[in-house]
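This view holds just a subset of the chains, kept in their places.
Letters A, B and C mark the chains in the order given here, with residues in each chain numbered from 1 onward.
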Amino acid sequence: MQDQNQQAYDRGTSIFSPDGRLYQVEYAREAIKRGTASVGVRTADGVVLAADRQVRSPLVEEQSIEKLHRVDDHIAVASAGHVADARQLVDFAREQAQVNKLRYDEPIGVESLAKEVTDYIQRYTQSGGVRPFGVALAIGGVDPDGTPKLFETDPSGTPYEWKATAIGGNREALQGFLEDEYRAEMDLDSGISLALETIAQGEDDEAVDPAAAEVTVVDTETHRVRSLDPEEIASHLDELDGGEADE
Amino acid sequence: MQDQNQQAYDRGTSIFSPDGRLYQVEYAREAIKRGTASVGVRTADGVVLAADRQVRSPLVEEQSIEKLHRVDDHIAVASAGHVADARQLVDFAREQAQVNKLRYDEPIGVESLAKEVTDYIQRYTQSGGVRPFGVALAIGGVDPDGTPKLFETDPSGTPYEWKATAIGGNREALQGFLEDEYRAEMDLDSGISLALETIAQGEDDEAVDPAAAEVTVVDTETHRVRSLDPEEIASHLDELDGGEADE
Amino acid sequence: MQDQNQQAYDRGTSIFSPDGRLYQVEYAREAIKRGTASVGVRTADGVVLAADRQVRSPLVEEQSIEKLHRVDDHIAVASAGHVADARQLVDFAREQAQVNKLRYDEPIGVESLAKEVTDYIQRYTQSGGVRPFGVALAIGGVDPDGTPKLFETDPSGTPYEWKATAIGGNREALQGFLEDEYRAEMDLDSGISLALETIAQGEDDEAVDPAAAEVTVVDTETHRVRSLDPEEIASHLDELDGGEADE
């Protein structure tokens, strides 16, 4: 895929290519595409994060395949890509949330946290001797003032705010689906359904196994991260099938 | 584009080419050209910074595409190029502004700040193991004595003061437009219009979407950074259309 | 096996390949396959870890071939791959267990310990100048609340929880055997038998030498790591032969 010229500039983070690209950052984006997708949807009364766990064996405990992570009472993270890298960033995010609470005696804002994380990521793109993080995060939560927020980080360390986003494998297709289906006025329940439906687009048979799906919400009422149990997820999936039949 | 000879000298910041060039710094300039343009205009009663956010998806929150950054009450920054690198420099600039306030009990001058930033940038061009910053900044503000000032930084770490400047993609064309249209006696309102008009030159259809445009001003009366809301921007754009029709 | 292109990206941990892979981590997985297998089985009343010591000479003291390691009163580890690397991780795990006890005055949870270890492993995959750990661990134990747990670590630093797992040489075949034979309702005794039977699948003659086999259990009653003596192992193996004869 890459010619001689590219190879001359793609083996270090401390080097630009002649056309101003950072190849190692671009390769890290490829690492993200190798993972399964995660989805984030922001609604008027909360944020939804959803993921499909890639179950490798019936003997693996599905809940140990971590794609959704609790960062603080009011903020959660969905990851896609290199799992071990995601854990490093989630640990960093947790520390920042604690530090903020100790220093200012109030919960960290979602945007502040997203920017602390992206600034940390950026440092792995400018110095030699390290590689960029091979992971994307969707950071969702409710600000102390009650506003739901959804941010995304990429391996370059750029933060973007989204109404709804998909990260990981099949991103383009899933983003397209979200663009078609997303409505600003959605409530949390519709958000959960949209997130699960989007995840389903990435499956071969466009169906999600309720046991393998993972959904976490932060609503504007409680300001608390809550993971849906398989029954809740199954009930949403049932509804979807019904709804789709109606179309 | 580059021959064997160039390749021998372009993979590190700690190396001159035989003709005395620093290729990595030149490649970082290419990274800047890959971004959309930002514009700065200095007028008698304040400085204008404007940018067109490159909206990738209708689901992205436009205001999260940061091209204009508040650094202190009286200084703002427009960036072009690598977004994550810009954030690092803006963070550095904010710290310098705070340090100055604590140490001297008065706001930092725009030139002082610009030079702190460029000295910091230079250090990434002389040592091995790091790459230069792939970003240009237009630093605008009002000095404590009420003088409006506009500076630009580049990846080599050289500070220049401008009456008006464009950074990022299409720079040459936009600079040319500014050279033609800039008048020293402009007031802040005309400056805003000129900035938006310049931005428009970089668009395919020479039109700016008011929702995507971002304008920040620092005026000599309040000495305060103020971001224009979409209505204000739209009204300026309407005026421009009218004005252009008059020509 | 690998072409020119792969060689360009496989000699350092601080570099992604163009398709987003970390070759050094993949090569470390090959180092694990070079070792003999270890097996972990989680049952309702405890966790079983088993291994077959690769005896190189009749003069070697078999018990000095360490494949099972006691980490704390309630947690043990089975390793596969590079022995000396395993010892480093076990030492790290022991320290973490001690630190937890001192800090919180209670035994460390199995999952917490597994994640401390995988976070440590990850750091050897992102910086230059080191190589990844060439070892996989099965970490088994009983949580303070009495829940038996079984985790696995790999050279990328990803933690997974398993009902039963095999690491090291012949992993695919042994995992397949476990998937066929594992029952959730098994008691500890059946777990020991399954673990030994699985180990036997990796032997040329599908038989395990009781003197060479090593079995450690942590049961939910005592919360204590206990190593079976050769007689106990032999009696389990006898039973297996009888059982197999029955089939």
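The rule is simple: contacts are C-beta pairs under 8 Å (C-beta built on N, C-alpha and C of every residue); 3 or more make two chains touch, one makes a residue touch a chain.
It should be emphasised that the depicted structure is a prediction, and the values quoted were computed from it without experimental measurement.
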Number of copies constituting the complete assembly, 3 shown:
7
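What we mean here is this: only the chains that are shown with their structure count from here on.
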Give the rotation angle, in degrees and rounded to the nearest 5, that superposes the C-alpha atoms of chain B onto those of its identical copy chain C.
105
Is the contact between copies chain A and chain C built from the same residues on both sides or from different ones, judged by whether over half of the numbers are shared?
different
Using Cα averages as centroids, what's the distance between chain A and chain C in whole Å?
31
Could you state the distance in Å from the CA-based centre of chain B to that of chain C?
56
Can you list every residue of chain A that touches 2 or more other chains, as numbers and ranges?
13, 128-129
For the complex, give me every residue of chain C touching chain A.
8-9, 13-22, 111, 115, 118-119, 121-122, 125-129, 151, 156-165, 175, 178-179, 182
State the interface residues of chain A toward chain C in the complex, per the touch definition above.
1-2, 6-7, 10-13, 23-24, 27-34, 57-61, 63-65, 82-85, 87-88, 91, 124, 128-134
